[in-house]
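Note that this complex is displayed minus one protein chain, with the remaining chains in position.
Chains here go by letter, A and B, matching the order in which they are written, and residues are numbered from 1 within each.
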Amino acid sequence: MDKSIKIRTKNVFFSYQNNRVLNDISVEFREHTLTAIVGPSGIGKSTFLMTLNRLWESIPGAAMKGNVEIRFDGAFQDIYLPSYSLTSLRRSVGMVFQTPNPLPMSIYRNVAFPLKLAGFKKKDYIDHKVEEALTRAYLWDEVKDRIRDDAFTLSGGQQQRLCIARTLIMEPQILLLDEPTSSLDTESGRIIEELLISLKERCTLLVVSHYREQVKRIADTVLEISDGHFIPEGAIPASPESAE
Amino acid sequence: MSRSLEITITVCSWLCGIVLLGAVFTVIGYLLFKGFGTLGPQLLFGSVNPLEALLFKKQVFDGLFPAVVGTLLLVILSVGIAIPIGITSGVYMAEYANGGVKKIFSLLFDILASIPSIVVGLFGFSLAVFLHRHFSEKIYPSLLISSLALAFLVLPYIIRTTQIALETLPRETRLTALALGATKLQNIFYVLIPKSLSGIISGVILAIGRCAEDTAVIMLTGVVASAGVPKSLLANYEALPFYIYYISSQYMNAEELSSGYGAAIVLLGICAVLFLFAFMIQKGLAYRALYRA
Partner (left out) sequence: MLGKITERLFFICATISATITILIFGFMVFLGFPLIKGGQFFHILTQPWLPDHNLYGIYPMVIGTVFIASLGVVLAFPLSIGCASLISVIDGGIFSRILRRVVQMMTGIPTVIYGFVGLFLLVPFVRELFQGGSGMCVLSASVVLAILVAPTMILFFVDSFESVPKSYMQAVDSLGGSKVQKLIYIVIPGSWSGIMTGLVLSLGRAFGDTLIALMIAGNAVQSPSSLLDSARTLTAHIALVIASDYESPEFKSIFACGIVLYVFTTLLVVLVRSFGYASRRNSE
C-alpha cells in the first residue's frame, strides 16, 4: 500500500463524566481507504469518531487529551489548535449518524443546507451541487421528481442516503459513519454499502460497524477498540478471522 | 448569513439579557435602598410591644402587623379551601375523566385559569351581595368572601399541577400496584399520589404565592386600609399588598411612604421565602421519593 497517511492520532484519552472511555489510542489511517472500526458494544467507537471532528465538544461532561492531526493540502494540521476553525473542519470531515437525522425541510433544502450555512446564494450553482451530491449518494433517480417534498416522507434507507448526500455536498475529504446501516433493513443497508465503496475514490472513510459480514464486504482495514483500548498495535489488513 | 449579521444578533441577545437583569436589579435595589432603614420591629408593631401584639393583647394601629396577619389568614383559608377541591378535581381529571366530559372540564378549567383577577374579585363581590340578600344579612365583603374568591382564583393552578403530575407518571409506576392486585383507589392513594407529591406541592406553593400577592381580588371583597387584626371571618381585614397600594396613593408624609417601602420589602421577603421553600421541597421530596421506592 503506497497510499499516504491522512489521519494520525497520538495518545488520545477520552473520558465522559469521569469515566475513562478511550485509553491511549494511537492509530493512523491511509487516504482513500475504508477502515471499519469494530469492537464490543459501548460508546468507545462512536466517541473515537467524534474526536476527529471535535463534535464531542458539544457534549457536557466530555473531556479529551491527546493529539489529532489531519493532512490537508499536503501538510499535517493539528485540528485541536485553538485557532483552528471548527466550521472548516466539519466541512472537510463529514459525519453520518446511526439514526438518520434529516432536518425539518424539503429534500432539496436538506442537501443544500450546508451551502446555505457557508453563504452560497447562486441558485444555478446550488441546483447543480444538489443534483451532484444526490447522484453520488445513489439517491438522485429516486427523488428527482419530488425534490421539494418533505424529507421525512422518505424511507429510512433513503433518509440515510439523504444525510450522506448532505454531507457530500461540501466535498469532504474524510467521512465518518457511525453504524450507518444498523437502523435500516438489509436491502437498504446493501445499497449504502455499495455507495460507501464507491466513495473511496473521493474520500477516506471510517465506518463503525458491528456486523461481521458487512466488515468483510466493505473494509480495506479493520481497527478494533475494546474496553477503550486499541487492539492490536497498528492498522491491520482485513481478513475474515481477525474481524472479530 | 453574513458575519456582521451574526454578530449583531449575538450582541442583541446579550443586550436583552443585560437589560432584563438591569430591570430586576433596579426594582429590588431601589426598594432595598429606600426601605432598608425602616426595617425593624417598629415597622411591624408600631408603638406596641411586640410580645403583646403577637399574643393579641393589644391592637397595633401604626404597624404592619395586622396586614401581615391578614395576609397569613387569607393564605391559610383560601389554600385550605382550594386544596381539597383542587386536588380531588385534579385526580378526577387524570384518573377518571374521559372523552367529552374531560374535554369540557379541561376547557372550563383553562378559562378559569385565564380570567383576570379583578373579574374574580367582581364575582366575589357579587357573591357577597347575593348571599347578603338571600342568605344572611350578616354577610358582607369580608375575610370569608375574600378567601372564597381567592380560592377560586388559585383553584385552576392546583387542578392543573395535580393533573399533570399524575399524568406524567411513567407507565410502569401506574401498573405495578395494579398488577399486584390493588384496586384503582388503592393505587391512587398508595402509589400515584405519593409519587406525584412534589408536583402537587409545587402547585400548592404556587397557589400560596398567588394568594399572598394578590391585590385585585381582595380590593373588591373586603380588604381595608385599617381594621386591625380581624376578629371573625365576617369582619374586614388588612393585607400587605393592599397596604402597599393604599400607601402609594394616599400617603400623607415621608414616614408613611417609607413604611410603604418597608412593607414592599416584607412582601418580597415572604415571596422569596416561599420560592426558596418550593425549591427545597422539590429537591427534598424528589430525593425521598427516589429512595422510598
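Basically, a residue touches a chain if its C-beta (ideal position, glycine included) is under 8 Å from a C-beta of that chain, and two chains touch if they have at least 3 such contacts.
All figures in this text were calculated on a predicted structure; none of them were measured in a lab.
S.K.: Write down which of B:72, B:122 or B:281 is the residue touching the left-out chain.
M.R.: B:122
S.K.: Looking beyond the chains shown, say which of B:27, B:51, B:178 or B:280 touches the absent one.
M.R.: If we include the chain that is not displayed, B:27 is the one touching it.
S.K.: Have a look at B:89, B:236 or B:259 and name the one touching the chain we're not showing.
M.R.: B:89
S.K.: Can you say which of B:69, B:139, B:155 or B:191 touches the chain missing from this structure?
M.R.: Reading the full complex, the residue touching the unseen chain is B:155.
S.K.: Using the touch rule from the top, list residues of subunit B that touch the missing partner.
M.R.: 1, 6, 9-10, 12-17, 19-21, 23-24, 26-27, 30-31, 34, 84-86, 88-89, 91-93, 95-97, 104-105, 107-112, 114-123, 125-127, 129-130, 152, 155-156, 159, 164, 168, 170, 183-185, 209, 212-213, 215-216, 219-220, 241, 244-245, 248-249, 260, 264, 267-268, 271-272, 274-275
S.K.: Against the chain that's been left off, what residues of subunit A make contact? List them.
M.R.: 53, 55, 58, 86-91, 94-95, 97, 99, 101-104, 113-114, 116-117, 163, 166-167, 170
To be clear about the criterion, only the chains that are shown with their structure count from here on.
S.K.: Cα centroid separation between subunit A and subunit B, in whole Å?
M.R.: Result: the chain centres lie 54 Å from each other.
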